[in-house]
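Here the complex is missing a single protein chain, while all its other protein chains stay put.
Entry: chain A
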Amino acid sequence: QTFSLPDLPYDYGALEPAISGEIMQLHHQKHHQTYITNYNKALEQLNDAIEKGDSAAVVKLQSAIKFNGGGHVNHSIFWKNLAPVREGGGELPHGSLGWAIDADFGSLEKLIQLMNAEGVALQGSGWVWLALDKELKKLVVETTANQDPLVTKGPTLVPLLGIDVWEHAYYLQYKNVRPDYLKNIWKVMNWKYASEVYAKECPSS
């Protein structure tokens, strides 16, 4: 099976002014596409190595699969995490997710503060996540390095929202001022999507 670039559910410019159209286009057409291309290549080599019983090659390919497969997984989630304002981007979470946020973090403001602090403190490249621990039935904030998917931090973690803090996600617009990017991205955050994922994992009364 080969993977292909999922379409963005909105135009490249639709998230402005929070995220520029230039960034969205490069991020989607170049960065995400490259992860997919290299993921497909690595999978092909992996199938080959498995068929030949070449265990050394199988193990050697793991990092390429983690990098590129992780990049594909993470970015596929990311595009769904964002929405233009006119389609509900930035609209606050209601319902069960809203209550869970209050219960586990005190308030939405405190959650955002925490995620932004984690995002600013993350050294190098990586992601900040709002996750559901489906075993503990708790919301948690996690970070992952490079393109490590959330599951590398715990097999029971389900991603609700991810924020890409690789420099390519913001540099052309925000330069070195990552805190401003983090402040503004909440204006286009697609809480509807996060609520749907949460409700599916935690069906409640």
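One rule holds in what follows: a residue touches a chain if its C-beta (ideal position, glycine included) is under 8 Å from a C-beta of that chain, and two chains touch if they have at least 3 such contacts; residues count from 1.
Basically, contacts and distances are computed from a predicted model.
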Omitted chain, identified by the protein name its UniProt record gives, among "Proteasome subunit beta", "Dynein light chain roadblock", "Vacuolar protein sorting-associated protein 16 homolog" or "superoxide dismutase": "superoxide dismutase"
Per the touch definition above, residue among A:Lys52, A:Lys110 or A:Lys175 touching the missing chain: A:Lys175
Residue among A:Trp166, A:Tyr181 or A:Tyr198 that touches the chain left out of view: A:Trp166
Which residue of A:Val59, A:Ala103, A:Ala145 or A:Ala199 touches the chain not shown here: A:Ala145
Absent-chain interface as seen on chain A, which is shown: 26, 30-31, 34, 63, 67, 123-126, 145-147, 166-168, 171-172, 175-176
